[in-house]
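Quick one: the structure is below, questions incoming.
The complex appears here without one of its protein chains, the remainder shown in place.
Order of writing sets the labels: A, B and C. Residues in every chain begin at 1.
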Amino acid sequence: MEITLLYYLIPSLIMFCCGVYGFLTRKNMIAILISLELMLNAVDINFVVFNRFLFPGQMEGMFFTLFAIAIAAAETALAIAIIINVFRAVKGIDVRDLTKMKF
Amino acid sequence: MFSNVLIYFVVIPLIMLLGLALSRNMKQIRTVAVVGSSALIALSVWLLVDYLQLRAAGETAEMLYVGSWAWFKPLNINLAVGVDGISIAMLLLSSIIVFAGSFASWKIEPLPRQFFLWLILLSVGVFGFFISIDLFTMFMFYEVALIPMYLLIGVWGSGNKEYSAMKLTLMLMGGSAFLMLGIIGIYYHSAPEGGQLTMNLLEISRNASIDKGWQYFLFPMTFVGFGVLGAMFPFHTWSPDGHASAPTAVSMLHAGVLMKLGGYGCFRVAIYLMPEAANDLAWIFLILTGISVVYGAFSACVQTDLKYINAYSSVSHCGLVLFAILMLNTTAMTGAIMQMLSHGLMTALFFALIGMIYGRTHTRDIRQMGGLMKIMPFLAVCYVIAGMASLGLPGLSGFVAEMTIFVGSFQHTDMFHRVFTIVACCSIVITAVYILRVVGKLLFGPVQDEHHRTLTDATWWERLSTITLIICVAAIGCFPNFFSDLIKFTFNTSFAQLLGMN
Amino acid sequence: MDPIIPILILAIPLCMFLVLGLFGNKMSHPIAGILGTAGMGVTMVLAYITAFTYFFSGAPQFIDGDVHLQNIVFNQDWLQFTDSLVIRLGFLLDPISALMLVVITTISFMVHLYSNGYMRDHHGVWETGFQRFYAFLSLFSFSMLGLVVATNIFQMYIFWELVGASSYLLIGFYYTKPSAVSASKKAFIVTRFADLGFLIGILILSFYTGTFNFTDLTSAPVAGMDGVYQVSGETAAGIRNIFQTSAAPIFMGGSVMTWALVLIFMGGMGKSAMLPLHIWLPDAMEGPTPVSALIHAATMVVAGVYLVARLFPLYLMEVTSLDIIVVVGALTALYAAIVACTQVDIKRVLAFSTISQIAFMMVSLGVARPEFHHGIGYMAGMFHLFTHAMFKALLFLCAGALIHAIGSNDYTDMHGLRKYMPVTHITFLIGCLAIAGIIPFAGFFSKDEILTACFGNSMVWYIWMSFVAGLTAFYMFRLYYLIFWWKEHKIHEGHHAPHDQPWTMTLPLVVLAAISCVAGFVPFGNLVTWNGHNMFDHVSFLTNLENLDWSVAVISLLVAVAAIALATVMYKKENPMPERMRRLMPNLWRWSRNRFYWDELYMFITHKIIFNLICRPIAWFDRHIIDGSMDGMAYLAQRASYAIRGLQSGNIQMYVWVYLIGALLLGAVTVICLI
Partner (left out) sequence: MESVGSIIMYFIIAVAIIVFSVLTVTTRKILRSATYLLFTLFATAAVYFMMDYEFLGAVQIAVYAGGIVVLFVFSILLTSRPGDNTEKLASRRRVLGLTAAVAMLLVAGYSLVSRCSMFVSRPEMGEIDMQQVGTALMGTGYGQYLLPFEAISVLLLACIIGGIVVARKR
């Protein structure tokens, strides 16, 4: 049995769709963030896999993933800081409660 | 750059702005405003004298004191300045009204410093507009003059001021959008194929490279763009609301000077650069402006708010300006410029007086006032004089301007134009109706409200403000040939050939 | 002639206006009055000198053989429209302007003098605004003088407007009185409306002839006439061709020239209160009585006549326009005479009488044809203008004296005053005799010449005007008897008996009465004719008598005497005859009493039609349709933004969902396309 490119892409796709599902359905901001991480991760896998299967001599995909991880870390840290702040302000992190700045 | 005298028309107000920013109390603010506006008057009078001397010495260039400094090279945008008799007349008018306006807002409350700051910023725009001969610079100063209006009305106004300010600004901005389109269009056709594109009015008119098809598109754009500010029917409705809500000095400046930007722009940009389209399309706008003239006058007949009456009267009078400009002959256009001068002074006087009366009676409804002649004779007499100027009494400015327009317009060889002239003539009767109605109700008759009996007559600064304007109105009315010659020179030079005028 | 005197004639009243207007409040009342009167006196003397020099000096610039020339004393550019169309302020001296100078300054001086007494109550307390009154009088005098000496039609228009404005100010002198305010407004607006016609007429005329100058306009030769009006000063080159060719265009059934002339005449109709623009004049009586005497009897209201006379050679070229003038004049004359028979307010009677008399002058100009007695109608019109000014001013000043003494305008409050006010009585009687046309008073001669001119033109007009002349005699004597006779005057408890007024008021009466007695003997035919030619070879005191057409004169005398006799029978003593007459023709009486409901008609037109059907709808249209569409655009933008702002809810999950749908669709499309 040959483990081809597709075999890596399918789990990644499922992971991504899970992320989408979570993002759309959850109301807790942290849960949304977690879904986001899932999606990011799925994309990372794709980068790496494409790099490895199609352009084995180069390292673009790998570096892209590397940077994506760094940015994800930064973004998560900041998002969590905001979430904590929001929590302080409205005593909850349900996105439906955050309507102060609407319109 | 600073060797050119025209620059100082912008520099002085800028210095005034600085002075105002630094001033600490009412006294300093007034000092800055009075000194600055006096300096502007002095400058414009000096310019007038010097200009006449140059002309007398045989200077025949179209524009004098021309200067041009690069601003944005890639698009060939320059700060280009230059004046002819018309611009000088407008500069004179502006400086007089700024002067009178400063006195009229002697006791402005609240935030006097900010009020004067915005007012002077507005005048920067006005002066800049009249000295520029570069389309872009012109447009920029035009916008500079418009924006402060929003705050001046919105903050210091009365009545439904937010609504009025918003309406005025939005409608004028709408006009600017047309204008901008027109200006960009002109720019891209400003030179023959392969030539250096330019924004300079003189060069564009010299190149005469806008082909007729484009003129048909660009002329209405620019004419309507400026026409909105010139209160052309049906884009005039900002005027009644805007004027009614604006504070005194702003009404004065707006009706007196800013609306003239419209007429001046129509002439300087729309007609000057696109004479062929002007000739062919004039009839459309003649109908619109003809309607303005009569319609504004009729509307004024039934208003009860003093400022509304005056605003509609402005629609009528400014309609006459655009009407005459479209006649495309020397006499009518001279009349148009004189009408701008005349209407500027007269309407500023009106608004000053209305402001002063309103400041005392706290109402502008003519049904609630009466017999003011007994109570405040000075203001009442001034009001009668302003009214007489407005309805065209000989010896005051309105008459000479209107007659020049009518005679000039009637010299048009086209029957259509002559018939419309007669329609426009009818406005003199309607004007008499609404002016006398106001004068009769407001000033004459028995005193309507017993509380008004305790009111006082004008203070010295109010007297100064109104007398200045009255003297100017009378000066134009008594010595019209001086002004007519000043203005006419432009039409007798290259402009005449441009339009193929007789 | 040295231009200094003409300049002074205009400058002195103007200076008086400025001085009294600006500094009047700082002056005491007597000083203001004396200043004004003295200024006018000097002006009068200067005007006499000018007129005398013009008529009698024999200087070559004024007279050539037996022809009076037009002379432009000075002519200053005021506003240049085009090379040929220039408004100049100048001083044109010719027979009619010299005549008018005399008339205006004389009456004006009398009125200035008279006002010193009139503008005070019985205790010698000055009217408030006394200085202002004199300032306005001076302004009026200046404007009127400027009007008559105009060298071009636009100068005339300028002063025409100024005259209207000063009339406005003077009618509204008692500005706290609502009736005075509305009267002044009415006067101004009605005349403004007429002036619109005048202006349009000027525009048309100047468009076709290319000039404003009277000397150019009127020098056009009249086809088939030998009398070429002499021109001095400016050149008249080319005017013939212009006129010959430009008379051709036809507009709505008339040549444009006819239209222009009729429109110009419309201006005259307004100022001279011709039907149907007469409604302002009776109301104008709200002004102080001296003003009525000066403006609304003697000077301003004849400006229309003067205008037609000034352009008479032009009118001659378009005889249709002259016919229109005759019709308008004749109708007005009859109408005003009928109305005058039933009015109660003595000033209104005089006002309608004025309208009627001015209509006489108009008719006289209208029927004038050069081929009949050297255009006697023109001369008669001017002659009547002169005599009428004198006796009508006299009548008005008498009325002023009566009103001042009684404190009321209605004859019902007077009756039987002849014993109390003898001077007023006699002078009023002289005025009545003059206007009725009794020999040898002034009115006889002028009216007789008018009737002669009518006779020469058409029998219809002759009979018509003779009838009106009879009516004139009737209503004037009705007024006279009702004021001074009828029944004895009752003096109420605590009231002083009415008495003659101080000398400042009686002196003008006496002077004007004297003039009214002798003015008829002035040999007008040798002073004022349509082409400047003398009518008589030699003149003496009796020239006018010698040259009378006695057949006409006797008939008109008979008519006048008969009318006076009728008035005597009806009104000398209190009797029921007037009442019986009224019952005899109730409708005519009611219509006449209500001035044929013209005012109501105008009220209807202005308020119901113009205000309610034009102005209000337009204002409504502006506020709701035009402004509404602007607001509507703003409203639409606002609604649209409200509608779509839900999309921009800040709900990130919503965004993602929408984004995903879009992405999926795109993806699906891509996939399908690629397969």
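Just so it is clear, a contact is a pair of C-beta atoms (placed from the backbone, for glycine too) under 8 Å apart; a residue touches a chain by one contact, two chains touch by 3 or more.
Note that the structure is a prediction, hence the values are computed from the model and not measured.
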Visible contact partners (per top-of-document touch definition) of the missing chain: A, C
Residues of subunit A in contact with the chain not shown: 1-28, 30-31, 33-35, 37-38, 41, 44-45, 48-49, 52-54, 56-60, 62-63, 65-67, 69-78, 80-85, 87, 93
Where the unshown chain meets subunit C, residue by residue: 657, 660-661, 664, 667-668, 670-671, 674-675
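In this text, only the chains that are shown with their structure count from here on.
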Top chain pair, ranked by how many C-beta pairs fall in contact: B-C
Remotest chain, subunit A as reference, centres from CA atoms: C
Subunit A-subunit C separation of Cα centroids, rounded to whole Å: 96
List of subunit C residues in touch with subunit A within their complex: 645, 649-653, 656-657, 660
Touching residues (chain side subunit C, partner subunit B) in the complex: 77-82, 85, 87, 154, 158-159, 161-162, 165, 168, 172, 175-178, 181-182, 184-185, 188-189, 192-193, 195-196, 199-200, 203-204, 206-207, 610-611, 614-616, 618-619, 622, 626-627, 629-631, 634
Of subunit B, residues touching subunit C in the complex: 167, 170-171, 233-234, 236-238, 241, 295, 298-299, 301-303, 330-331, 371, 373-374, 388, 391-395, 399-400, 403-404, 406-408, 410-411, 418, 421-422, 425-426, 428-429, 432-433, 436-437, 440, 443-446, 480-481, 484-485
